[in-house]
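Left out: one protein chain. Kept in place: all the others.
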Amino acid sequence: MQSARHSTPMNPATTLPTILAIAWLLPLAAFALVWVGYSLPQMAGGRASYGAQRTAGWLATGAIGTSCVLAIVALIIWLTQTAPHEVATVHETAAAHQAASEHMASPPTSYSGIYYTLAQFGKLRISIGYYIDALTIAMFALVTLISTCVHIYSMGYMHEELEDMVDREIATPDGNYYHRPGRYHRFYQYLSLFSFSMLGLLLAGNLAMVFMFWELVGICSYFLIGFYFERPSASYAANKAFIVNRVGDFGMLIGLMALWSCLGTLDFGDSNTPGMFSQLRSEAHQYELDAAAMGSESADTNYLLLFVAGVGLFCGCVGKSAQFPLHTWLPDAMEGPTPVSALVHSATMVAAGVYLVGRCYPIFVPEALLVIAIVGAITLTLAATIAITAYDIKRVLAYSTISQLGYMMLALGLGGWAAGLFHLITHAFFKSLLFLCSGSVIHAVHTNDMRQMGGLRHKMPWTAYTMLIGCLAIIGAGIPALGIGLSGYFSKDAIIEQAWSFARVNESSGYQLLMWLPLGGAFITACYMFRLWFMTFTGMPANTERYDHAHESPRSMVGVLVLLAVFAVGVGWHVPGSKLSVTSLLERARPAGTLETTTGTWLPNLTVPDEHLSHEPQIAIPAGWSAFAMAMGGLLLAAIIYVWRWLRAEEIQQSFSPIHRLFVNAWWFDQLYDWMFVRPALWKSKFFAGIDRYVIDPFVNLLARGTAFLARALDLVVDRKAVDGSINGLARLTWDFGNSLHRLQTGNLRQYVVFIVVGLLGLFAAVSLCWKYALAG
Amino acid sequence: MSSAATNVIELDVRTDEMLVNMGPQHPSTHGVLRLVLRTDGEVVSEVMPHIGYLHRCAEKIGENLTPRQYIPYTDRMDYLAGMNMNVGWALTVEKLMGLEVPEKGRHLRVIISELGRIASHLVGMGAYGLDLGSFSPFLYAFREREKILDLFEEVCGARLTYSYLTVGGATADFPPGWIDKCLAFLDQFVPVIDEYHTLLTTNSIFIRRTAGIGVMPGEMAIDYGCSGPVLRGSGVNWDLRRDGEPIYTSMYEGYDWEVVCQTNGQYPSVYTAPNVPTEAVLGDCWHRFYVRMLEVVQAISLVRQGIEKYRTAEGDFGQPVKLTQKLPVGETYLETECPRGQMGFGIVSDGSAIPWRARARSSSFANLSVVPDLCQGCLIADVPAIVGSLDLVMGEIDR
Amino acid sequence: MNWSSLLFLLCSGFAGVFAIAVVLSNNIVRMAFYLVLSLAATAGLFFLAGADFVGAMQLMIYVGGTLVLLVFGVMLTAQSQFVSMRTSSGELLTALMLGGALLFVLVFTAMNVPMWQPTNQPSVSEDTPVLTATPIGMALEGYRVDQLEQPNPSLRRGMSGYLFPFVIVSVHLLVVLVGAAYLARARRHHTESA
Amino acid sequence: MAKLLNQCLDWIASWVGGSLPDDSLLGYVLAALIYVALLLGLVATSALIFIWLERKVSGRIQDRLGPTRVGGKFGWLQTLADGMKLLTKEDLVPGDADKMLFRLAPYISFCASLAAFIALPFAGRDFPFVAQHLNIAVFFVLAVMGLEVFGVILAGYASASKWSLFGAMREAAQVVSYEVPMGLCVVVPVMLAGSMDLVFLGDKQQGWFTNWYLFHDPFTFLVFWVYFTCGVASVNRAPFDLAEAESELVAGFHTEYSGLRWSFFFMAEYGSMLAVSILAAILFLGGWNGPIPIAGLLGLTWENGPVLGYLGNFLGMINVIAKGFLLVTVMIWVRWTLPRLRIDQVMTTCLKYCTPLAAVMFVGAALWHTTLPDRVFLGLLQAPEVNRRLTERLPDHSLDVQAIEQGTIAQGDAL
């Protein structure tokens, strides 16, 4: 919607698209320059010199740096030139919320338009357009900022690529390591392309363009994961990421089709024709979701289509944001260089799924939201449990990323639009910080294995303490009584408050789980993050050789760490002296009609609560305290195991070995997919290949050997296996059953106590069913 | 159950045996005795005495000094009864040289050595009270002992290491008026003994702590070579002053006294003392203590007799021999009845002024050797009671 | 906050913290020590709740008697290898998790029954002493002087005294005393040769 | 006290226009602090005096002078000088010790001994001088004094010295055993008065010494001596000082202690001695009611108004403390006279003599009391009016003895 309310000399409606377009295209220019100047000659056999490679880095960094400056300019313009949305007023009391909700009867300020129309097929216009609101601006600033940081950081991190590089991961057949020319410029080329694609994704004015850039970032991710493509694991990971994402994209396409078929447009805003949002949530309908507007025969069908569209879109997000069940690609994606992990696979690209859900929030029906919430809840728990057992520092962070993305999805699914997106922004800062810190560590000790680290805080204090800030931020450390905390404290609390509020509104016990899972997740998060920190930076060095060679990283890297640490601490705070904060900025972009308590059509007892209800003291205080308690509990447990060593990790692993194996093998998802999809495919192909080759010969041979084989087989199979076996089996079964029963009678007093407690808890659970004061009540 | 015909007794609680060091720094071991106790709870199952913390090569020194020069070293053996040590060594040398001390000197020696016995037994008695947790009698005992030491100081100028009685007689005669002071002391001292009896001997707690504890039968005492009050406390009627060699017994010729020892269930009635409690068993700590107390009374009587005889005796008190007096070739050994038992000295001479070999036989050493036997199965609290009743002096044991 | 809240906080804090210390400590003697402090703090809670007889009894019998007994036992068996015995971390973690669940359930229940929530008017002012010794003594003898106004005669009948339990407990104590003495006493096996 | 303080503070606050509610925390905290200061002062001062007294008395007993110089005459500041010396001593902790317990143990002992004073009254009647007026004070005092043993046990264990451990074990066995006869002895006056309230017990013995429970009947007279014996045993004084028997166990449980911590054990010991003595004074020796009721004769009673009554209470307080000191002096006297018992003899004394004796005395006193109620001084005298009147002060908030006798209250017919 084009706002004409402001007629100042600098009209944001015209200036903002221009500035952002420049910011968007600059990385593309850098990409093109590097391609023309470096990659083309290299393809022809040329070699770029050391200095020239450097120049490529500076070129790309300069481009994205300028973009960043432009994005900040845009942000300032936005803040100064557009009136704050009414909702953005800080909500103190319930009455204020009520008032705010009534004021919501107007959509947020946004500017949309078209830069260039690619094609028009009947109603469907495919165009390069823009849709700019506070969310776009915020994300733009975020992406360019982190991208700039990563560019600068990479100058230090990737310096080995400047000259001929020895890849110690690959051994050539003659026993040496693999030598190859450096690919410094190519790295920056990809980074630039990625920046361009990501910014395009953010700026996109319609879903088609979103889809286009969606695929583009996927390609970039593919390139970057496979940056060391000579390593089989890297190329495998790149393929895996690409293919798994396609599965999600398939769903997304279905969603797009469903949307287009009923709305006739994929535009977000109303440029010439009414866009999706204004169609679905018309002013006439008080901005409530109006399935009838979709022009199909019956409201039910429309609702179904909307549900399909929502779930379909979400499928794409599941792939991109590595949600259950498509989460398996992200840990493998850590094969790429660490700065890439920081930028692409934690802060920006994987968050694009969350961004898209947030962007398309008006089209989700409550049932679709429930799907999102459930997937998010499962993901966050699943990934967190896996992270506890991982020893690869980057894998821990990768699973942590998945888990945090799960949190965001959960928040969005439970109606916490601002909470989810707020966590997206804070998470981007502290997770990129954490990744860059881990990169710094890896850079120093040349291994990813935490068991080889330990005591590093003496060697690399800056890294250690910036990483500590990151860890504290991600566990949501803060002081609930004072309301002070690191960025994660605010965003995670917001999510848990929303979950608490959701659980209060929906009393059935299944929905209660959506409150307990994130709370438990907070505990596990604190546990594994500090496990990581303690294992890496405290205690005695596990590997003295590596420890002795460790050193603090160059200044360019440390500087970036400090900058990001500052953001990780402060991004959740208000700007001093004003009510301006990231949350208030996000509130300006809140889609119309989403701040109301809605109930499902198919599931009438499903209620998605108004997000502002979660700030009520009776929800916020207990939620805050329990989140705090959980985080501190996790921290304490990590300290108990890894600092004070009251408990021994190996013993715990031993006693819970089935669970441990489950976690270590990432719930056997890879194996599962291998069995379900990969192997059948391979078998099928083998089968068809084999038909050609083996159909005749074996048949003849079979006939030839038939009689002898049959006789032997009968003896072997029928007599020994079937007859003897069944009798033996029966005996063994009885024996095993008896044995398994006797195992209960261990004679171990403590175990009996444990049984008693379990029985007590079970009894209580049973009582809960009929006693009104117990849990279910 | 095993088929062996044994009575297996399982203790209440299987406790670990504990090795405890009592001493050499411990308030109740009177010096530097070290007892290693093997205890099971409060019950002592084994006591291992360790000695040698006060060893000063006394015998070796004796091979480098003339007998008169050696006198100060004998003071330092049983430092609580230096006078008795002096007289033992002097008599041994005299026996070797065939010297005879004049009449007056003989009585002087009796007076002095019996006073020394009183002083020594006072320490033994007071310290025993201390061992049993009663502090005050110790000071009462020392008060009286100090008076004896005053007397000693007057005759020889020293309060602990006297070197007074020496080969040939004594270094000097009694100073004028000393006899009266001594008598005055004895008159004043006799009633004090009753106080001691009240505080300790007849005190019911004292009796409970000592009666029936550390019972040593007479044969055992003889077997171990015990002597002195320890031996007589077990009912063995043996006192070298009566049963010793003539050169020593002749010292006490004409004195009227009885050996303090329970014979036929009776202690000699000449020495007044409280009755034996019914709980006491012959040979226990109480009897050893009691014998010492009676010997104090006995010594008082001997001193009084000695003074009578001294006053009437004629002649010289016995001048000491020359410092470098040559010894006749030969070998001799003599035991005397010291407060703690039979103290023996031996000399082997090659004819020079310096003994070729000097030897000392300590009574406390033999008395100490019964400790492991007596302490078998007693309580920890009984260990000080038993060791205290033996009245050991480590200077004598270690020499 | 008034003084009883303050004292309650102190006592309950001590009781809880030292109870946790009992769990966390590995050294058996220290455990006993923490237990003493925890139980003493609990006695303080009893005093605060107006049950001074029970509080003093707790101090006397529990802290002064039972625990001295316990410490005695600890010392009798406190050889170095038994002073601290570690359990495996797995068991510890299981127990902690289950304990956490149990605690949650209990606290949850305690906070959810409205009957138990604090009322603004305690029935008796905290400054009026409640004399408990005599009524308790009478109750043990079978007279319920505190239930004289009980309107329901059948209830009054049933609640009328504790004479019977008192007698049973005293007999029980006697039996226990004899039994414990027998159990821990020296046993002599007289075995004859076959 | 706390209310009074609050009212005072309120009055002061009213000058500046403020006000303070009656149940403000301030008054309670202040009151507690005042009580603690007073009791701590009493215990510390009397410990100082007792140590001096101990040295002086033992000196006199042993034909010595004891301290003579510090403080001018009689060495009356000797303890202070010793205290200064102890303060400057090195605080040694053995290497193998359980450091935390080792450090804590003296304070536990001292706290337990001090806590007993909370419930000990120093004067009664209308305004009892007592920190916390408990109606089960006797019980409480006994219970708290039993806790002192923990400090000793912990010290013995934590020192990592075998002698200390021996001392601790002895102490544990001894104190636990002696609590039994001591409790039985204490029950006798409690039974006579019909209350465990020490203030009430003291007030019951008002008047001349003839009203003391010591002289109530022959049984109480004997019980007092049994109590005193058990009291001496329970505070580990000679001849029952097994836990620190220096000739056997070097110094028992405090072998490894030095300096200030050691002195805390000392303070605890003297504090307990005083507590036991004052308890004896209140239970048997009339508490604040002297052999001659000077306060009564002078008219310093509550009947003549609160000021005079208050002064009378002051006299009573001096009376109680004097009696306590007297008994402590007796303990000191005993210590410097008698040898020490052996541990098995200590236990025998307790279990074979004290306990049966106390039990018999208890039964005897009960019989005496039923046959000769309202008689004092061996049954020769009629109990004075004031004492009989006090019977009505029984904590009887609805106890109606007549109703019980008439059977209107159901006895345990659950039987």
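Think of it as A, B, C and D in the order they're written, each chain with its own count starting at 1.
As a working rule, a contact is a pair of C-beta atoms (placed from the backbone, for glycine too) under 8 Å apart; a residue touches a chain by one contact, two chains touch by 3 or more.
Everything below uses one rule, namely that contacts and distances are computed from a predicted model.
A.B. asks: Suppose you had to identify the omitted chain by its UniProt name; would it be "Hydrogenase-4 component E", "Monovalent cation/H+ antiporter subunit D family protein", "NADH-quinone oxidoreductase subunit K" or "Branched-chain amino acid ABC transporter permease"?
C.D. replies: UniProt lists the chain that is not shown as "NADH-quinone oxidoreductase subunit K".
A.B. asks: For the chain left out of this view, which of A:P622, A:G706 or A:G729 touches it?
C.D. replies: A:P622
A.B. asks: Touching the missing chain, which residues of chain C?
C.D. replies: Residues 1-2, 4-5, 8-9, 12, 15-16, 19-20, 22-23, 28, 31-32, 35, 38-39, 42, 45-46, 48-51, 53-54, 57-58, 61-62, 65-67, 69-70, 73-74, 76-77, 82, 85-87, 91-92, 94-96, 98-100, 102-103, 106-107, 110-111, 113, 115-124, 126, 130, 132, 135-136, 139-140, 144, 146-147, 159, 162, 165, 169, 172-173, 176-177, 179-181, 183-184 of chain C touch the chain that is not shown.
A.B. asks: Could you list which residues of chain A touch the chain missing from the display?
C.D. replies: Touching the chain left out of view, chain A contributes residues 618, 621-622, 625-626, 741-742, 744-750, 753-754, 756-757.
Everything that follows uses one rule, which is that only the chains that are shown with their structure count from here on.
A.B. asks: If you average the C-alpha positions per chain, which one ends up nearest the average over all of them?
C.D. replies: Measuring from the global C-alpha mean, the nearest chain centre belongs to C.
A.B. asks: What whole-Å value do you get for the distance between chain A and chain B if each is reduced to the mean of its CA atoms?
C.D. replies: Centres of chain A and chain B (C-alpha means) sit 96 Å apart.
A.B. asks: If you average the CA atoms of chain B and of chain C, how far apart do the two points sit, in angstrom?
C.D. replies: A distance of 61 Å separates the two centres.
A.B. asks: For chain D, give me the residues that contact two or more of the other chains.
C.D. replies: If we look for residues of chain D contacting two or more partner chains, we find 169.
A.B. asks: Can you list every residue of chain C that touches 2 or more other chains, as numbers and ranges?
C.D. replies: none
A.B. asks: Please give the residue numbers of chain A that touch chain C in the complex, ascending.
C.D. replies: 641, 646-649, 651-652, 654-656, 750, 753-754, 757-758, 760-761, 764, 773-775, 777
A.B. asks: In their shared complex, at which residues does chain D touch chain B?
C.D. replies: 58, 61-64, 162-163, 166, 169-170, 238-239, 241-242, 245-250, 336-345
A.B. asks: Which stretch or stretches of chain D touch chain C in the complex?
C.D. replies: 2-3, 23-25, 28-29, 98, 100-101, 104, 133-136, 139-140, 142-144, 146-147, 149-150, 153-154, 157-158, 165, 168-169, 172-173, 175-176, 179, 195-196, 394-400, 403-404, 409-415
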